[in-house]
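Can you read through this structure? Questions will come right after.
A single protein chain has been omitted; all remaining protein chains appear in their positions.
Going by the order they are written in, the chains are A and B; count residues from 1 in each one.
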Amino acid sequence: MEQLLGFAVPGIPYGCAYAVFAVGLVLTYQTTGVFNFGYGAQAYASAFVFAWLVDDHAWPTWAAFVCAVAILGPVLGLVFDRFLFRRIPSANSTAKVVTGLSLLVGIPALLPVVFGNGNLVGVPSVVFNPGTVYFHLGADVPVNGTYLSAVLFTVAMLVVVVLLLRTTHLGLEMRAAAESSRLLELEGVDAPRVTATAWAVSGLMAGIAGVLLAPTEVTVQAQDYVTLMVAAIAAAACAALRSMPIAALFGVLIGVVSLTAQGYLPTSSFWYSAVLPAFPFIVLVGALLFVPGLRRLGQATDPLSSVDPPLPPPAARARGREIDRIVRTGFWVLLFAFVVSMLTWMPPAWETVLNQGMAYSVVFLSVTFLTGTAGQLSLAQATLAGIAAFTAGQLAVHLGLDFLAGAVLGALAASLVAGLLAVASLRLRGLGLALMTLAAALLFDVAVFPAQAVSGGTGGLALEPHWLPLGLLSANGHDYFLLAFLVLVACVGAVRLVQRGTTGRFLAAMRGSELGAAGVGVDLAWQRVLAFVLSGALAGLGGTLLAIQQTVIAPGEFNYQLSLAFVVIVVTTGVGTVEGAIQAGIGLVVLEQLLQYAPGRLQGLAFVVFALGALTYAAHPEGIVELEKRRWTERAERVLSRRHRTPAPAVTGRS
Amino acid sequence: MTLLSVRGLTKSFGGTVAVTHVDLDLSTGESVGLVGPNGAGKTTLFDCIFGQLRPDAGTIELDGRDIGGLSTWRRARLGIGRTYQRLEVFPDLTVREHLLVALEAGRTARWGRLWKDLLGLGEPSSEELATVDSVLEAVGLRDVADTPVAALGLGTCRIVELARAVVARPRVLLADEPSSGLDERETVELAQLLRSLQVERAMGILLVEHDLSMVEAVVDRVVVMDLGRVVASGGFHEVMRAPAVQRAYLGSP
Partner (left out) sequence: MSHDGRPALELDDVCAAYGPYRALFGVSFSVDKGAATALLGPNGAGKSTVARVVSGLLPASSGHVRVGGSDVTGKPPWAIARMGLSHVPEGRGVFDSLSVEENLVLSFRRRAGRRNLAASLERAYARFPLLAERRHHRAGTLSGGQQRLLSLAKVLVVPPGVLVADELSLGLAPGVVDDVYAALADVRASGTTLVVVEQQVDRALGLASSAVVLEHGSVAYFGPSSGARAVVAEVLERRSHPGVADRR
């Protein structure tokens, strides 16, 4: 018993941290309708600024607290509302998930750019002195200030938030606004202000949580907050994003159970090294599989969403015949020029960059197909790419198989995993599906990829030149370019053919209305599995291409953060068309290359740029590149029609 | 002969009974109006027949085959078509593509279809296009065949849903308030359309509708539901005169 307590009590601050974040997630979801993936980032920002003010600028604790929590917290919340979530059309639930993701990706990368690099050490405690032992539990389990502040704060926050939401009229208005801001406005309630208040409250809670829980960790690192977020998401999911006390309870349980298990399990065992770190993800998967309330999560609820204008058709579909001819000719000329340039005068440094861009394009094509064509959101595309790369690598190591043959088998393995993932999440939609794929990505990150048998440890698996024909591995030369180009063209062609064929129509039907599609005899389960399988194959091919290009398969190249970034990047450029994937792939590497010339601080900024780009997704869900293309097409059309003196096409009416 | 047969169907939502012990028969080429006050369980009954809800008890048979355990898409392929109270169209697809999806979904090849697509053979066949065009012609949608439905109004979308539901020649059509949101003229035309589908294609039609003049124009027989039960059934005029129906449905004393 004494031993159990000794192991369990240190889990309490972690559990409380998870609980506080889980409650915050549920609160934000209930009052704004947004599952705020950026919540952890908000907390991190407050903690970071707090520590920065106290440590680097010697501010008194209270002043730093006011500045970092009471001011920065709500302000961040208000900024998110004002500039992001308010602009998202109420029916677009994908946009809400993607915008949250872009915050999760963007903020931790942005802070060091603003405030300088380096981790902050020794965040001061606000209430109790963390080191002081206040009393003992049982005979000799010490309870220090960290534990006390954590428990006290968790309970206080839970009570305040539950009271606010369930007993006050403001709470009622917040819940109503989360469902339909417009309907609430018709009741004479200033719904935008209610929602803004909800965001400010949520931001304040995140700030308090970030600062009060910071002493739990020795240093303030972005990574800690992300791990914390996953455990909190698991706890919130167990409560179906509905009940805050249940979310808090599961948060504490996850913390206590993991630390207790950590105490009992032998450190050398598989359970300790692989299963334990994955424990929160396993809980998350369990919740997603067995909590029925999560199945329709994140579905649009606003009955007045038809007030929003419909999405414009893609530029390619809208343009007239003359423009179409010009664009097509221009495309072939550019393509020809690109191939010739790559094979003749392109400097090797840039050839390498563009080669990498093409490999990324293939991976991104898998996002385009799955999200744009089939309407399914997956946060595990980098994982699928990694599965293929490691499969090919291990086949080469153990069976001496040619790496290109291995790549095909690896792509098959990736599509198999994708298919299994789809089968496991058949009953999930929207946000639930996103969380399931995220959990899968994290499982592979923590439990599979670092394993000696898979990647040979953290250093990764170096490709041997004799695995590949034609010296593909050497210096990223023309041989690699031709390979990547062929694979990219083949993949683009395949995706276009599927999009135009029967399957494409079925997927578009499923994307538009699942009820309607099933009602005419479309087998939804089959279509979803098919979409995941195809997308897995694309990601796998891209992953192996990327591995050849980088000559080493490192676990870090395929982690969940990249999966998140992939979705954000593709969505930014345009998820509706295959061109979007290529623009994203080339855009990412070119941007990274250009940032090499920038001061050191700015080098991590590539993802930030895309994260900021994804913020435009709120207003233009078709993607910024697609938006610009449509604008230019329209402009060109006007010029042409003026020249021909033909009247502009009549505008279609709608009521 | 009996085409669709429902026996003892019961469904409740967390304590609230929506449908209880409902028996219903529909013959080939017959149209039956399902009327009743709000919350009587009409849409719930449709959802159960179509497999979108799992009933707590009762059997559903199509052509003597028990379809109670099948999923919605299987029932659709067995010959049930449906329109919805709230629109369920595919916003990105054109009107013609809506009908193509419905037509192609009835043909069962799975991987075969994907290979065809990948070989560039995924375009609809001329026979499929002809079928689709004939239906579009019949319902008067030919002029908007290539318009994405996102650009169409509610009334037209309802017709699109109807055309989508009947293009694969189902034997049973479940129409849930098809006239809701249509103007007088559209309602009259819709009634004629339903009548001709019933006669020419020998389709069994179950019609939920509040517009009694439309019900009168379309149906052979009326079934009245109230509080989840069938309270009366028979010819339109005699049923509407029955006191129980007057009380439950029309609200008069």
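Heads up, the rule we're going with is that a residue touches a chain if its C-beta (ideal position, glycine included) is under 8 Å from a C-beta of that chain, and two chains touch if they have at least 3 such contacts.
Please read these numbers as outputs of a predicted model, since none were measured by experiment.
Touch, as defined at the top, links the missing chain to these shown chains in the whole complex: A, B. Of A:L25, A:A41, A:V54 or A:L184, it is A:L184 that touches the chain left out of the display.
Of the options A:V162, A:A176, A:L627 or A:L640, the residue whose C-beta touches the omitted chain is A:A176. The chain that is not drawn here is touched, among residues A:V307, A:L399 or A:V552, by A:V307. Interface note: of B:D25, B:D63, B:E189 or B:D220, the residue touching the hidden chain in the full complex is B:E189. In the full complex, subunit B touches the omitted chain through residues 13-14, 16, 18, 35-41, 43-44, 85-86, 139-144, 147, 151-156, 159, 177, 180-186, 189-190, 210, 212, 248-252. Where subunit A meets the omitted chain, the residues involved are 169, 172-173, 175-176, 178-180, 182-192, 301, 303-304, 307-310, 312, 650-655.
Going forward, only the chains that are shown with their structure count from here on.
Subunit B has its Cα centroid 40 Å from the Cα centroid of subunit A.
The residues of subunit A lying in touch with subunit B in their complex are 310-311, 313, 494, 497-498, 500-506, 508-509, 511-513, 515-524, 526, 530, 652, 654-655.
Put simply, subunit B touches subunit A in their complex at residues 50, 52, 71-74, 76-77, 81-82, 84, 88-93, 97-98, 100-102, 104-106, 110, 113-114, 116-124, 147-148, 150-154, 161, 164-165, 168.
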